[in-house]
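Pasting in a structure now, in structure tokens, and then I'll have a few things to ask.
We show some of the complex, not the whole, and keep each chain where it was.
Labels A and B are assigned to the chains in the order they are written; within every chain, residues are numbered from 1.
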């Protein structure tokens, strides 16, 4: 029995065969929010607490207080279950059913007030009682090979197997919140550098990269708002704004822009020096809906263009940029930029774009117009291990259907040739692009 | 024989079964331009005069004078019929054929100079001779339950059954044309308030809401240009611009913007107070092509974002906003905003987006990512009753095909579960969201 036995299979026979074969491959997941100290869920509340469920339930009428942190986990789960009926059409709900079936022997096709109790108990029996053994069981069952983490710059990076749970340096705070209380203090503490100006800031950043790379980090990552436009740092011009920022002084908008641009450029320079891919996640605006549930407050402005990144892509020809865009309608532009720039790679289908209708349209265009060696299939963005399998299965289904339709039927490919492309996209490229490399080694592309 | 007997059925058997069942349901149409005093067409000119036909025919070479208001109705119809061959590929032409077949016993699959005469006579026999009986026949045959109107603020709202033809307060003139000659006069006359400043303007607007709600209105609606950005009213700042506007003085651009924002915010406050959903129809720019036929002069600028509406959505958490966007490529953003904001509901597929290719892509994403209790299926936007059935049938076909493919095949739903979703989308949600509510009652979501 393969790992995916509770996943829906494609209806089309050719696609189903491709899917079955993909189901036997290990999963390489180049972006997640997994906590390596506690990767799988200890109870069902940790599954249902995923922001997709709380925000969709809230959006359909559940008060945010129904899932407040102060409540008992079981109460939160029961509260949420009362609203699952309102969202049982969504693809996110289908992940939940696949988790319940695959990992907890659940049989119904919906979860509601009448079934939540039994499911909660089952999950608790397994997750809480087994603890680390449960982490291993989910890992094995999902056939995971590597799961990339999201590590704050001051994460000690200790206490886990970094070949499985691969560190990734997340840099939003450094770029976007350098001037906010705490950031500089954390940076000093993490690096031992007495950061006081642009030069010592750079010194601290280099120390971060040294530490991350020495502990197995294989990517640097950042999410950037739609109005951010990278530009070549002008260190002279940045001297004063950076000093004011590290001193925690209030910044004028133009000073803040200067600081953001300067720190971002420093990070790109370090990615070049340390041979790390720099994951760009373009689009989110934080806290657009402040009254939302945790994790469900961010949105975007669709008026964004990769043209703003031209200087970056040109200047850092040696840095690989796996790019995710948030607005679903921005996907076609990413196809064009990946087609032209050697160092721009389309990565996964992110957040509001991680919906089958958007993935399918996007993926077809990528397969038709971007060199196959540049396609970085998918990542889970998951907070708990259990989500990786159903999310990847969703993607594998779409990939199987697209390759069957576009490759086998449309271009007369053999199933083997279609699988060859699938393997490249799902396994070979992520392994190669995110492989550890020494200082002399060239980047993947 | 069901109402839709002359509609095309989907080819896929599962989709066809869903469609057949939907065809037995009543139609709840939450937005139209029907004249309740004369809802069905009295002659074929009133059908062919729909701007879709005149603008498409004009776009393919017909001079605007060929359908000038001064011509005899039969002459206009004959002139237009000579150009129908040029547009017989369009989905709008397919509505026309379905009307001719369903309501007038027409059999050919195209209408041209040779067949227009007989069809004109048949329609005249029924529409003009039967008069109100014809209105009732079209109503029954289409199995209509409720048809929302578009009522100017000074509409007397008298002389029809408002449970069938439901009033809806259209507010474009108040927001966008307050300063134009006539608007204030009409407002004074409609409310009896001597509008002279912001305070008395507010008083008048409240009176409008009172009158509309007392006469059965169940929504307030407005269409807004792409450059409009709602913002919290600053009544102090608005005092002078509003006074200048109500006095009919020329406004500077910044004053006009202040007036628009202020009046719009007042309307939203009244929607909160009177528990009315506020339909936002975002995107049109009026009179982009002034030489066009009536109703065929407006277009849009696709660079628009719902991010401009964040303050409105946050501030009026208690107001339900059914949102339509005009630019087809803006649909994906609406999915995301509906997914996060409890009070944002995706409504219908409007005007330039009301094309099967765009509806299908949009609908699939909505069904995958927006809670089903928030999906407000479709509205006809029709000017004559005859159009409601073919337009809803077009949507029902797409909904049936999407649910068959995405739900039954893709996720293993039973046909009953697929129909459950269809019912929610087409009937239950519109009934609930647009239900009359008392001042104490919460909004639908």
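Note that in this section a contact is a pair of C-beta atoms (placed from the backbone, for glycine too) under 8 Å apart; a residue touches a chain by one contact, two chains touch by 3 or more.
Note that the structure is predicted; figures quoted are calculated from it, not measured.
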Homomeric assembly size (copies in this file), of which only 2 appear in place: 3
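To be clear about the criterion, only the chains that are shown with their structure count from here on.
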Interchain centroid distance [CA atoms averaged], chain A/chain B, Å: 39
Complex interface listing, chain B residues touching chain A: 303, 305, 307, 310, 313-314, 317, 329-330, 332-333, 335-342, 361, 364-365, 367-374, 406-407, 409-412, 421, 445
Residues of chain A defined as touching chain B within the complex: 8, 11, 55-61, 86-92, 94, 109, 285, 288-292, 296-297, 299-303, 327-329, 352, 355-358, 361
